[in-house]
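Omission of a single protein chain aside, the complex is shown with its protein chains in their original locations.
Entry: chain A
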Amino acid sequence: MTAIPTTPGTEPELGRARKRKEDARLITGSTRWTDNMALPGMLHLAVLRSPIAHARIASIDADEARRMSGVQAVLTGRDLADEQGSLPCAWPITEDMKSPQAPPMAVDEVHFAGEVVAVVAARSAAEARDALDAIDVDYEDLPVVLDMESALADDSPLVHSDLGTNRNATWTFDSAEAGTGGDVEQALADAEVRVERTFRQQRLIPAFMEPRSVVVDPTGEQFTMWSATQVPHILRTMLAMTLGVPEQKIRVIAPDVGGGFGGKLQVTPEEVITFLLARRLGRPVKWTESRSETMVSAHHGRDQVQKLALSARRDGTVTGLKVELLADMGAYLRLVSPGVPILGALMFNSIYKFPAYHFTCTNVFTNKTPTDAYRGAGRPEATFAIERMMDELAAELDMDPLELRRKNWIGRDEFPFTTIAGLTYDSGDYEAATDRALELFGYRQLREEQARRREQGDTVQLGIGVSTFTEMCGLAPSRVLGSLSYGAGGWEHAQIRVLPTGKVEVVTGVSPHGQGHVTAWSQIVAERLGVPFDDVEVLHGDTQSSPRGLDTYGSRSLAVGGVAAVHAADKVIEKAKTIAAHLLECSEDDLEFSGGRFGVRGTDQGTGLADVALAAFAAHDLPEGIEPNLDAEASFDPENFSFPHGTHLCATEVDTETGAVRIRSYVCVDDVGTVVNPLIVEGQVHGGLAQGIAQALYEEAVHDEDGTLTTATFADYLVPSAADLPEFTTDRTETRATSNPLGVKGVGEAGTIASTPAVVNAVVDALRPLGVDDVEMPCSPQRVWRAITGTRTSSDTAAEAGGGLGSMDTGGGFAAGSQGGSR
């Protein structure tokens, strides 16, 4: 890689803890949330949702609603049937995958509670909501399908009768077939030690803080849509393809967006419906959801049953891993629903040298809210399962869980390493991250205390949980996405415009919603071009100003989008160099670029980038054939994924009388490659940890036996508050990614992926002397207490499909009642 120019005597921009440019507006309330928009003549949309999980719509009577004050239109699925199309799924994972029609608004049948059945457009939001109450829908109940395993039985009722099955697809990877390794069945048969477990990944709700909102203005030459989305570019293309509207007639803007976590990686029914209403009525239309609507209708995440078998030798060497998953799609396939488990398929082997591996996932339809990406998407599931298994194997062998991991992980001198799943890990140093984490954690002292407490029979037991994780991110090499049947590429785009005054605009195709890209991209480009940080403006999230991009998800923005900006900057320098040589009357070869200046080698002659930009703008004296600007753009398609890793250690105190879990300390050392801004990286880790810990201890979307979501508010779905979380100790080690010139790996999902198993391992570790070998998530006091008292064995947990804090088992295997916690 070429040396990064820096201005002598100034602190380099890369690696600098710049405070964020984004903050100025956000801390003063000068914000542009979609719901803030108000346009002349704007109508408000309210959405009527099915309260029933599976039913035929016998009739809808909206006459009274139509006569109410301020109501402009009431429309049902029947009214829009000819124009609404079917919501897109961009990831047909197998050729024979079953895809149901997914109308934005239900026409004849509803398939989950929360599905749209009618909409009202009215002068005010209040009038629109009032009119909903006057709409009378007659439902004829159909049998509901809720449990994945019984959904696959031959005699199960069907979610979509026309598909003839509740099975969406089965996707398999086998190392013997792929030629990457041995035969798992053989390994299991020959095993000296075998560990088999079934884990349940509960259903989660992304719970971004800003509810979704859409405004569509049909009054210009283009339809303009503002949406609280992570994916304005994908949304534009998909709207065009879904509705048959010419793509050039659609402009999508993602203004300030209040968090996403995968939850806003979607083309939603409401976006399509708002678009159609605005087109039909010829006036701007706004839809903003209530939180209760978010909970039932925005896509959920996780929801898998994971059956694992691991074989090993008595000395701890692992010999094989077999993974069989059931993944709940919910009622429909959304944008990438079927592919989410597949993102984990290549990660179950993690950092360990398994010689044989088999993965099968069967995706299943149920009458629940559709699932799709949620922070980590497939990789937290994989990491949880393998890290739990490693702890179980360690217990089985009576080995220290870290010693077992050391024995099996890829050594620092073994990179690049091609895994059993066929991925090539370019770099890493698991030893360094682990050693640092052990030191910060005080591992030995905590183990000693644990032994003491065990010996004394303390009611509060200490548990230590380990998670040595890796993830694949920087989504993604387009050719790999192609081989996985994904419907698009994984490149990213950037443009740099050097203005006549020497100031710089960076246009990026990624679409931030809290990550701080404006600050980080300013640093990257300032460093590369040698211009002041404050002279760089970053433009994003508008298909008009940023015409090309694939948006933000999968920890891709920096590792793909940031690198595109680097390449664009390098092109700017190349263009400027030609003009500079002309101005200085020297050969380009005599010029060196440093700190924003072209200097003639061996002389004190030179010219600054700003002067060259002005000369290009004036265009009075340019070399032959040179265009009058320094602007450049670049697309970057990564050769490989990037593989952040780290070691997370958690100490929990578990009260064996009440089942209460307290995190006493949490230490993580992450290797995310080169760091552009340590402040932002640390913030991403903190937020990720919070969400991973929340899965381990607090959150679960619970449905009752009718398929009604009983955790449909923040009073019932326990997003942790400040009082529920500990102080984290974070640190970093650094090995550069070799797949991009910045050496960056991505950090958005690391904390979430790594932390869940660290916490659950710690809970189980505290209770292991009591005979406990699993606690189902979330590890609520009641679940922990039941595990201690042996009310239920862990292997039964898979079939049970619900139950949060305070839930009760019912005969049907479903939890009734809502979570007991409240604020």
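In this section, contacts are C-beta pairs under 8 Å (C-beta built on N, C-alpha and C of every residue); 3 or more make two chains touch, one makes a residue touch a chain; residues count from 1.
Criterion: contacts and distances are computed from a predicted model.
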If you look up the hidden chain in UniProt, what protein name do you find among "Mono/diheme cytochrome c family protein", "Carbon-monoxide dehydrogenase small subunit", "Sugar ABC transporter permease" or "Group 1 truncated hemoglobin"? "Carbon-monoxide dehydrogenase small subunit"
Omitted-chain contact residue, chosen from A:His686, A:Arg736, A:Arg768 or A:Arg786: A:His686
Missing-chain contact among A:Pro88, A:Gly258, A:Gly490 or A:Gly599 belongs to A:Gly258
In the full complex, chain A touches the hidden chain through residues 19-20, 22-31, 33, 35-36, 38, 125-126, 207-211, 256-259, 261, 290-292, 513-516, 679-680, 682-684, 686-691, 713-715, 719, 721-723, 725, 727-728, 751, 823
